[in-house]
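Here the complex is missing one protein chain, while the rest keep their positions.
Right, subunit A next:
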Amino acid sequence: MNLFFFKLALIVYAIATVGYFVYLYTLKKEAAKGAYYTLLLGFAFHSLSIILRWVEAGHPPLTNLFEATSFLSWGLVLGYLIIDRRFKQAKTLGAFVLPVATILLVYSSFCPKEILPLPPVLKSFWLPIHAAISLVSYGFFILAAASGVMYLIQERQIKKKKLGGWFKRLPSLEVLDRINELSLKIGFPLLTVGIITGAVWAEEAWGSYWSWDPKETWSLIMWLIYAALLHERLAVGWRGRKAAWLSLVGFMAWLISFFIVNLYVPGAHTYVEWHG
């Protein structure tokens, strides 16, 4: 049953993505509205699929690559909905974020989806907390990166004095910068909590808080990048182009940590091993 709703969510997200593309192209309010309600429907299906899987498995569905990627996509959509409520003038953000959410779901749909018994090492109070918080933090970093990309495009348009279609379609620099900042301000504390809970859990499971496993190392790199960005933003007043670029660097680190380290480098987060 959970897979039925998962597929439904995937299809509805794809439709919403098309809706946001139509809006990006035409700037018709109806398109944005239609896409938004479609997205809400997809989000409901997605939430339902996660809840159902939890019930069916008897443990939080955050234990393999399929579940993690699906939950990440869910967190991204949640983050988008929060940002969308806050910034009414930035509807074209959907055209940048929803494709990512959809691609994540497509990607996860290719992963093995069967429910396996929970390996003893994962049987912990910390599993849902550590994994869910970390994954939601990634969602916000994706949002920061998306708004960063949009900022860089818009800034280039204005600086080069070529005011083309993007100039009209993208929100103002100010709004994009504030979305980037807000995503960071939510994402960074979540990542911090994610790392700390991970360390606590590692201590319980293996008797050591930190063992420089590749995932830990990359998470730390990410954390340092975002910490630097947040510090510069708050203390020095960094904003705009530099902040956008740095949030893209952070995003690159995340890509490596999530897709390369998780899959190909052995360690506690190597999802493939658990059902190997």
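Assume contacts are C-beta pairs under 8 Å (C-beta built on N, C-alpha and C of every residue); 3 or more make two chains touch, one makes a residue touch a chain; residues count from 1.
Just so it is clear, contacts and distances are computed from a predicted model.
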The complex lacks one chain in this depiction; which UniProt name from "2-oxoglutarate ferredoxin oxidoreductase subunit beta", "Phosphoenolpyruvate carboxylase", "Glutamyl-tRNA reductase" or "Phenylacetate-CoA oxygenase subunit PaaJ" does that chain carry? "Glutamyl-tRNA reductase"
Hidden partner chain, touching residue among A:Ile50, A:Ile133 or A:Val175: A:Val175
Which residue of A:Met1, A:Ile51, A:Leu116 or A:Leu163 touches the chain not shown here: A:Leu163
So which of A:Gly34, A:Pro189 or A:Gly240 would be touching the chain we can't see? A:Gly240
Contacts of subunit A with the absent chain, listed as residue ranges: 89, 154, 158-159, 161, 163, 167-168, 171-175, 236-242
